[in-house]
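For this view, one protein chain was removed and the others were kept in their places.
The first chain written gets the first letter, and so on, giving A, B and C; residue counts start at 1 in each chain.
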Amino acid sequence: MSDLDTFRQETRAWLEDNCPQAMRKPMKGDTDFCWGGRNYVFQSDDQKVWLDRMAARGWTVPSWPKEYGGGGLSKEEAKILAAEMRRIGARPPLLSFGIWMLGPALLEFGTHEQKLHYLPPIARGEIRWCQGYSEPNAGSDLASLATKGEDKGDHFLVNGQKVWTSYADQADWIFCLVRTEPEASKHEGISFLLFDMETEGVSTKPIKLISGNSPFCETFFDNVKVPKENIVGERGKGWTIAKYLLTHERAMIGDQGVPTPLNVIAKEKLGLADGQMEDKALRTDVARHEIDAAAFMFTMERATDEAKAGASLGAFSSMLKYAGTEINKDRHEMILKVMGSDALEWEGQFSNNGEVARHWLRTKANSIEGGTSEVMLNIISKRILNLPS
Amino acid sequence: MSDLDTFRQETRAWLEDNCPQAMRKPMKGDTDFCWGGRNYVFQSDDQKVWLDRMAARGWTVPSWPKEYGGGGLSKEEAKILAAEMRRIGARPPLLSFGIWMLGPALLEFGTHEQKLHYLPPIARGEIRWCQGYSEPNAGSDLASLATKGEDKGDHFLVNGQKVWTSYADQADWIFCLVRTEPEASKHEGISFLLFDMETEGVSTKPIKLISGNSPFCETFFDNVKVPKENIVGERGKGWTIAKYLLTHERAMIGDQGVPTPLNVIAKEKLGLADGQMEDKALRTDVARHEIDAAAFMFTMERATDEAKAGASLGAFSSMLKYAGTEINKDRHEMILKVMGSDALEWEGQFSNNGEVARHWLRTKANSIEGGTSEVMLNIISKRILNLPS
Amino acid sequence: MALVLNEEQQLLKESADGFFAEKAPVSQLRKLRDDRDETGYSKELWSEMAEMGFAGLLMSEDEGGVDFGAIGAGIVAESMGKNLSASPFFASAIVGASLIKHAGSTAQKEAILPAIASGEVIVTLAVDETGHHGPASTTLKAVKSSDSYVLNGMKTFVPDAHVADKIIVVARTAGEKGDAEGLSLFIIDKGQSGLIIDQTVMADSRNWGKVTLEDVIVSEDAVLGTVGEAFPVLDKALDVGRCVLSAELLGISQEVLDRTVQYLQERKQFGTLIGTFQGLQHRAAHLYSEVEILRSAVLKALQAVDAGTNPAWFASLAKAKACKVAELATNEAIQMHGGIGMTDEFEIGFFIKRARAVQNLYGGYNYHTDRFASLSGY
Partner (left out) sequence: MALVLNEEQQLLKESADGFFAEKAPVSQLRKLRDDRDETGYSKELWSEMAEMGFAGLLMSEDEGGVDFGAIGAGIVAESMGKNLSASPFFASAIVGASLIKHAGSTAQKEAILPAIASGEVIVTLAVDETGHHGPASTTLKAVKSSDSYVLNGMKTFVPDAHVADKIIVVARTAGEKGDAEGLSLFIIDKGQSGLIIDQTVMADSRNWGKVTLEDVIVSEDAVLGTVGEAFPVLDKALDVGRCVLSAELLGISQEVLDRTVQYLQERKQFGTLIGTFQGLQHRAAHLYSEVEILRSAVLKALQAVDAGTNPAWFASLAKAKACKVAELATNEAIQMHGGIGMTDEFEIGFFIKRARAVQNLYGGYNYHTDRFASLSGY
């Protein structure tokens, strides 16, 4: 038996023994996610047990090195772990911007000390991070950043405002783009700083969205002192890290996982007559959507396989972000068509407090956050098609 | 009985007596059109008789003044004549660029002498005109015109090249944009000249299109002498006339008349089952197209009625041109879908020598000629929506 | 008829535009929502609307109205679409009034039409039973028992249900689900025993309700029109409604286009006004073109109603086109506004939510495309 087979057997047995039954049920909404952090209130004992057990093995971040709190698994092993978790329907023990965003950035650009300091608390779900990129006058245009960090010898004095900081009101630390070299050109002069949200001078204000939810904040910095060692990478080169992470984020936003097929929702809602959906126009539109959606999923698969084969994704991730978010928006417009007026209920048991409508509205931001569709098309046009500017 | 009722009765009686039976059958293709001109070969005696009789009454151009060869009809009378001709299926006795384009320009900008000289032969179908606007490096961008007319005292010496001159190889005269004031700014310095295509130095070369037909030419001017009195309007102000005519042309290209409804073609080709088209996706697409097409026709109607009520069309004609040509292209893609592979036949009796496919290909130029769709969108954006440049 | 507004209609338009912009702008709807207002509309506004004659546009002067016809109703609905003004206008003055006018006995007309026109009485129609429109799919039963009827069943997506004084209920007195035959209309008064109304909070923050009838007993006087033959008159009133809803969608589309264009003229990004980007210019220009085309379809349909011919083909054409254009317009508006369009503080979100509700009411894009094809004979 190969090592991988052994690994699979052992993993399966361990999961069987250690994953609480309650953690094997599908998550119903945002409140079932485990985000961790200093102030996180676990929804259940099972949720905490599951996080602690997984974190102890480093399996909240299976492929990070062991010394930084990870599982040290090879790609093949990580794939087996994911498959075995899927097999029993195990929930992810922890979701966080630390895992998705800051972790990869630190692993690529951080010093050994920074990795040792910051990564293990992320892996254990002890510190929750938020991202401070966008500003009121620099949405898609990060080069116009105005938040400044004045050099005060051993620290930067940070002043300015961020917007669209996800869950900033619940986060412990922020990774943040700050202009530290006022003389440098637009893209130069930005540094990538880390600091505690409890530092004096930091305040947040939730933004209510059209979905009725408030996953984002405005975040204000008023003479916030940030020690100089809290800089990641070179001073003034934060743009490089931001770009790296945006590419990373785009590939991730494009990849929304495999949602319930539209036709399943349609069949459940409308039933079939003689083996076919009765509303033929809707049937055609569902099929047209599913063809586009499946072809896009194959493209995600191809991109992954090409990356494995050594190809560099580069600007291709912008295409994935563009196409993936547009298809997801279309999917939710289709769900509205499938469900009719029922989809528009906003409150009440029947509609699970308007989940369908709120989710539909939430998807409208897909093609805005992490670089708008228009910015993605600009990138494709310039970097892939080499069209002149 | 009102004057208009009398006019209707008399017109009906006259048409009944004078329109040959053969001229009451639908035209099958371009060859059935009567274009007139010095070298025109009539397709039949009836065609010539019909032209002569109508021209004698000025009814080839019913609303032009009588002194210039027109019928001198009021708008209401012209409408009645058109309705009565439609009633018996009478073909237009004459189609020409002289009627559509040069005539209106002369009526608006020409001198009395020019009108007297040029308009009656147009009305009688004796002189066939072509239009010389586009150049190889000035397609949508007429301001880049390079054809120049050097001032030689009593004449201009014209040198340069035009492209997309419709039927230039069959036309007798050309109305042509020529740069006569080399020092003036781009839009200034262009004059609107008229000259005989038999003048020494004029040559033409038909352009074969993807439809297999050659309705356009490249036209070359090599030291062509054009008398100065052949200028229309002010010297250097030809741009004003060209713009006037483009607006005119756009409204006309948008208005393609009422073609056979798509659903009639579909029913003829595919039949019905239980009162419905059997291919439900096609049925839906046909209906979606017809809704768009009908709503557009209503918009043409509204524009006409608003113009009658005294409103100025202005840049609205660019919208009509844009929407009308895009819908017409869609219509022909739909015809391909309705007819399947039969639509792609290119030669042979069965397909009337590939009429369907050739017509489909011809429509691709709708959104290019007379200002591309992109130029129309620029105009809407700037002149109607006042978006900044 | 020329496809333009005449002078009188033009004046009505100006007066309606001014009225709603001043008296019932989006902020009023926001306040009703945030206050969780029990009635869900401003009674004061509704009185003023009635005084302006807006509640009696479809009624003749004899019936207490101002006789502006469907075109007048469309003009007012377009203004209300631009401002998202909440009121029982559509339920009562359009659909309720149309049904009474076309199906009512002389006594019913005399009793109800002037009361609708004066704003004193609010009438609504309860037709659909699932999330998808379909009058012929009615299953709510009315069973005759000597000289009365007993009604049992459920209705959903009923506009202004919880504030209506009278609910016109579509019931099946014969036949099966799917049959156009066998439908009847009953006028049920508020407070009637067995009539249960559940207000539903929907995305557009307007008044909607579910109506349940449990052994509701009514006399024969409650019947509106001929028993078992309601479908034609119902469909005709629905068509009037569909045309007016198309006008509301036109108003919404026009307004979000105008707001988007203004935003493009003012917002800077990458150091330049985003309105200079040709990618956005072309999309805005295309949207302009679609809105203008919709305007023609809506006016044509409203004219067809007033001309007294069967407006079904025009109504389905207009509603289908309106659904398509409104969906494009609201989606483009959100996208072109970027992040700010996603915030509740900004008003664009109110428009997209209202648009989808109006799109759904009395049949969306697919419903009317299908109906258009059938009415066109294929």
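Throughout what follows, contacts are C-beta pairs under 8 Å (C-beta built on N, C-alpha and C of every residue); 3 or more make two chains touch, one makes a residue touch a chain.
Because the structure is predicted, anything quoted here is derived from the model rather than measured.
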{"item": "From B:R38, B:K225, B:K364 or B:K382, residue that would touch the chain that is not displayed", "value": "B:K364"}
{"item": "Options A:F195, A:W239 or A:F296, residue touching the unrepresented chain", "value": "A:F296"}
{"item": "Contact partner of the left-out chain, one of C:T39, C:N152 or C:Q278", "value": "C:Q278"}
{"item": "Options A:L142, A:L193 or A:V286, residue touching the unrepresented chain", "value": "A:V286"}
{"item": "For subunit C, residues in touch with the removed chain", "value": "277-279, 281-282"}
{"item": "Sites on subunit A contacted by the missing partner chain, in the whole complex", "value": "263, 266-267, 272, 275-277, 283-284, 286-288, 290-292, 294-296, 298-299, 301-302, 305-306, 308-309, 316, 319, 322-323, 374, 376-378, 380-381, 384-389"}
{"item": "Residues of subunit B in contact with the chain not shown", "value": "134, 137, 139-141, 143-144, 163-164, 207-210, 212, 269-270, 279-282, 285, 329, 333, 336-337, 339-348, 354, 357, 361, 364-365, 367-369, 372-374, 377"}
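Note that only the chains that are shown with their structure count from here on.
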{"item": "Subunit A-subunit B separation of Cα centroids, rounded to whole Å", "value": "57"}
{"item": "Chain centre separation (subunit A, subunit C; CA means) in Å", "value": "41"}
{"item": "Distance between the centres, which are taken as Cα means, of subunit C and subunit B, whole angstrom", "value": "43"}
{"item": "Residues within subunit B bordering two or more other chains", "value": "283-284"}
{"item": "Multi-chain contact sites of subunit C, meaning residues that touch two or more partners", "value": "366, 369-370"}
